[in-house]
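Structure first, commentary second.
Complex shown without one protein chain; remaining protein chains in place.
Note that the chains are named A and B in the order they appear, and that numbering of residues resets to 1 at the start of each chain.
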Amino acid sequence: MAENTGGGGRGESAGDKAREEFFSEAQEIVDGLSRDLLALDDVCRRGGSDAELVNDVFRAVHTLKGLSGLFGAAMMSGLSHELENLLDDLRLGRIELTAQVLDLLFQSVELYGRILAAAKGDAPEPAPEVKALLAALGQVAQQKGGGGGSVVAQYELDPGLLGVLTEYEEHRLRTNLQAGLSLYRMRVQFQLATIDSALDDLKSKTRPHGEIITFLPTGEGGDSESVELEILVASRENLGVLKGAVAGPNISVEEVRRRDGGPNPAASIPPPPFEDAARRDASDPYSVSISPPTTSGGDALLDEINAASGGASRTSAPPPAPSFPPGPGAAQPGTFPPMGLPGMPLPGMGANANANANVSGNQRELTLRSVTQTVRVDIRKLDHLMNIVGELAIVRGVVARLSERVRLDPDLKEIAPDLHRLHRSFDRHLAQMQNGILEVRMVPLGQVFDKLARIVRQISREHDKQVNLVITGAETEIDKLIVEELSDPLMHMIRNAIDHGIEDKDERMRVGKPPVGTIALNAFQKGNHVVLEIEDDGKGMDPAVIIAAAIRKGLVSESEAREMSHKEILTLVFQPGFTTRDDVTSLSGRGVGMDIVKTNISKLGGVVDITSDIGIGTKMTITLPITLAIISVLMLEVAGRTFCMPLASVEEAIVFDDAMIKTFEGREVMTQRGATLPIVRLAKLFHLEGWRPGVWINEAAATPKPPEVRPGRKAKSYCIVASVADRRVGFIVDRLVGQQDIVIKALGRSLKKARGLAGATELGDQRVGLVLDAAALINEVLASSPEGRIAGALEGPRSPKPASDVRGDGGML
Amino acid sequence: MVEDSASTRSFVRAILEDPASAAAMGALEVTEAQSGFDAMRLLPRARYDLIITDINMPDVNGLELIHFIRKSEHYRTTPLVIISTQATERDVERGKQLGADAYVPKPFSPEAMRETCARLLGSGNG
Partner (left out) sequence: MKALVSRRGEGRSALQRADELGKRAEYLAFMLGTEAYAIQIGNIVEILKPLPITEVPRADPEVVGVMSVRGRLVTVVDLKRRFRLTRSFTMDKKSRILLVDAAGELIGLLVDEVLQVYRLAESEVEPPQVLGTEQPPHVVGIGRPAGGAVLLLLDLAPLFLE
């Protein structure tokens, strides 16, 4: 780190590191700016004002200006310079905060985002937009008024104290005194070691009663371990109230009197609406509410599943039985019901499920706290840690075997129980560590939601529709990589909701709806998945319109359309090539198709579902795995080898009998749920002859061999019905081992030729289980023959049932 | 160095720790403080020869920190540099009145920072 020109362990110079930190910090500041502006917007709508927010925005831009200057980001620096001037005028009272000014501020935040992207090389520089904005900012600057007078001199304040106030702090002091607040001086002694938390505590006690102007170390009454601070507070309350609020040891509060001995203003002037009140309104629908995680909805569903599972009878339950939840009314003997529960209304998970108003403290205080307690981590370091955990898992396996051998050895009887206990302890801690590391990759969805709030505001203004965005569950966490990929699909969905869903004001009033439309964003965790719901109270989706468009585009025939259920019709919108609008609106300029959204979400290992009722609204549900690295799979055995099929692609698992095979134009098919399903034996597809372990083991290592099948006995087999989009294939396998959550790893380039494999995972005992690429295999099977394509077409536009509601069994390292 | 922006701290550290700076004023060890309080905690613990501080920081601002530093025994004469932007001229003036020795306006070039520090350290103070 000492060199400025190359060198350093990983070829990183101090300059490179500083640049990386610049991007990171600048982005953080811009995100914070966005949040603050949204809050400010809200305050202003109610006719209030918030000096602290304005100052925060000013400081943020001021910092950005400094940073961009240091790192040579000229465009950002120029923009920040003008913005800072504007904000300075704003906070010193020289300009009024109008809607027009706010708009300019919002535009600036957008541009910051784009400038940062351009600096990283991800996008072109928005030069013309910046120029236009600078011109607009310049115009506003022309409208300056004057500053304030000097009421400060009337108070008994030590000139030394006044001398160390920055210009801004002086302005705040002046403003508060002019508004008739009283001034108080608190002297507090702090231990330097605990000062941060003690200060936060004091601030939270003081804020409800007034504004803190400044903190000044007095230089008295302290030693090397402690320090005394003088804190100036402006408040409408009287001395008694303030004293009561902050009461504690080492704290003294006194009033700063006017020199002429005039009356305490707080006693005489009736208070106008207090500035901070708006910010503290917890049930404010436009803010991102910090509510405790809602698990009520999810649990209710789980309970239903568990209750229903008592009723199913199965003749051939593979271990472990409880992990195959039955669908409603689908239990037939010998059949494994579908993994998903499509169309089942999820009880208790309405959009406004959380009107919980016990938001403790101030939203911004929470933000401040989290900023000082977070650490920025390179995700590669986390992957490295995960690998180490994997290594430890191997050690754990060896310890397990040793423990077993010791147990069986009569001479070592004494140490056996100790070793066993140690092994179990190791096991537990290892699992905890793995979970801990995975948790570090998690970030709250609030990140994405904030961005969306801004978009909603922008779009609703463009359309002149009033839309209220209600967000719950912003604290739900998900893998950072997923969050980054989520904003686009979510944005498209919301645009669609506003574009096609929410009606305009007149229309809404005509049908008896409130003039302001509502879009509810809800997120919660369910087992190893995160569920995101986007629900609007717009006009819903009309099946007739959808069918008409689908027929017109040749996606279905009229006869098929007649057979389709409401649900199936809705999912037609996910078909490639489907849009109900032939023209391209200014928003949908980039060809927003729901099929793209669905593809993007599938790439993340998730599924999308729609429910909608005409006139009432539409709800889209996205279910995502919590991290990309872990997926739920179905473990199966083919010719003695273990493979994993991602559950997201599995529709159903059926006990298979050769008698079910029919031949259709030379290919093997079977009838499943009233349709023809092409089938293929995985053993044949992979040329796995006979029964070999499939694992080469050095004789020296003592590893158990896989179980053997008695020759001559006809083994049962199973058919896994896998689907991708509307294409389905049944894969015949020998045995179902069970469900599991696994950490998937990529295969190297050297294995590119092995089509149909998505990766591999460690199965424990150093064995490797190959993960199948369902989509590739299905396409291969169907494309390999014209009959296959016909079989595919016969399926019709069936919607794949989301397989995501099945809980994993927890990881097995 | 007292500065609430992490990347500015990185930047200044990179300047002060590189060989050119070492040539001008000997090898430097930089301690970072991210707030006025942080600085107040760190200053008594070691003997610092040079203090660089921003002005606009939340809670204890840079002016108050300078005031506090100049009141303490150990650091009454230690070279002190203000880094800030030009917007608050009045604040910089105040800072100098309170005892700061120099002002390096942001954005600053590595040379400007290096020269100022070398000048202050070379004058035999601290």
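Operating definition for what follows: a residue touches a chain if its C-beta (ideal position, glycine included) is under 8 Å from a C-beta of that chain, and two chains touch if they have at least 3 such contacts.
Keep in mind that what you see is a predicted model, and the values were worked out from it rather than measured.
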{"item": "Displayed partners of the chain not shown (whole complex)", "value": "A"}
{"item": "Touching residue (missing chain; options A:Arg380, A:Arg510, A:Arg562 or A:Arg749)", "value": "A:Arg749"}
{"item": "Chain not shown: contacting residue from A:Phe22, A:Phe58, A:Phe686 or A:Tyr718", "value": "A:Phe686"}
{"item": "Chain not shown: contacting residue from A:Ala117, A:Met386, A:Leu430 or A:Val443", "value": "A:Met386"}
{"item": "Residue touching the undisplayed chain, where the options are A:Leu111, A:Met594 or A:Leu770", "value": "A:Leu770"}
{"item": "Contact footprint on chain A, counting only the chain that is left out", "value": "386-391, 393-394, 641, 686-688, 694-701, 703, 745-751, 753-757, 760, 762, 765-770"}
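By definition in this document, only the chains that are shown with their structure count from here on.
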{"item": "Chain A - residues contacting chain B, complex", "value": "1-5, 14-15, 17-18, 21-22, 24-26, 59, 62-63, 65-71, 77, 84-85, 88, 160, 163-169, 192-193, 195-196, 199, 214-217, 219, 224, 227, 229"}
{"item": "Residue ranges of chain B in contact with chain A within the complex", "value": "4-8, 10-11, 13-15, 17-20, 36-37, 40-41, 44, 55-56, 58-68, 71-72, 85, 87-88, 90-91, 94, 97-98, 106-108"}
